[in-house]
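Just passing along the structure, written as structure tokens.
With one protein chain withheld, the remaining protein chains of the complex are depicted in position.
Coming up: subunit A.
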Amino acid sequence: MVLCGIECVQRISQYLDVSPGKLYMSENNNVAANGLVDSQSTEGFSTIIQAMVKNSKYPAILGDDSVTQALVRQWLEYAAVCINFADNSAFERRVLNELNTILKTNTYVTGTKKTIADVSMYYSIHGLVNKMSPQEKAEHVHLSRWCDNMQQDEKLRQSMDSINFSMMHLYL
């Protein structure tokens, strides 16, 4: 099972109040959508997310300057290439460590403002963070801090579990 697949795209589409089109997994095991852009089929996590944002009422969430926009695209690719397969434990550890490092100096994934990269990341790694022990959460305190901030947004959280971070303080 991939982490940036149909379910993740559906949640993002719900957050953006847009239809994702008809989602399916392509032969290459990529998420793909029919009818998202005109009547064509669109393949690839990053491409689909960007198309959905453009169809939504929140185009600014792609980043409000060119550097941020480039970083957003970079992190969407990262999601598609790395996070997507982080359901295996070696990959998982690497991804969690990398995200923790980037969030050490950045409040949000691309810098000082929340973008679609944060939203996508939240949905794709929610399951990984949710099963971390308090000690692991403390070891990834920057990722935990970010996740706790993100989940305050109820529209974002939808029906997902609110992850408990209070126990991690025992290990800080």
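FYI, a residue touches a chain if its C-beta (ideal position, glycine included) is under 8 Å from a C-beta of that chain, and two chains touch if they have at least 3 such contacts; residues count from 1.
Keep this in mind: contacts and distances are computed from a predicted model.
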Could you check which of "Multifunctional methyltransferase subunit trm112", "Elongation factor 1-gamma", "DNA-directed RNA polymerase subunit beta" or "Ubiquitin-related modifier 1" matches the UniProt name for the chain that's left out? "Elongation factor 1-gamma"
If you put the missing chain back, which residues of subunit A would it touch? 104-108, 111-113, 141, 144-146, 148-149, 152, 165, 168-169, 172
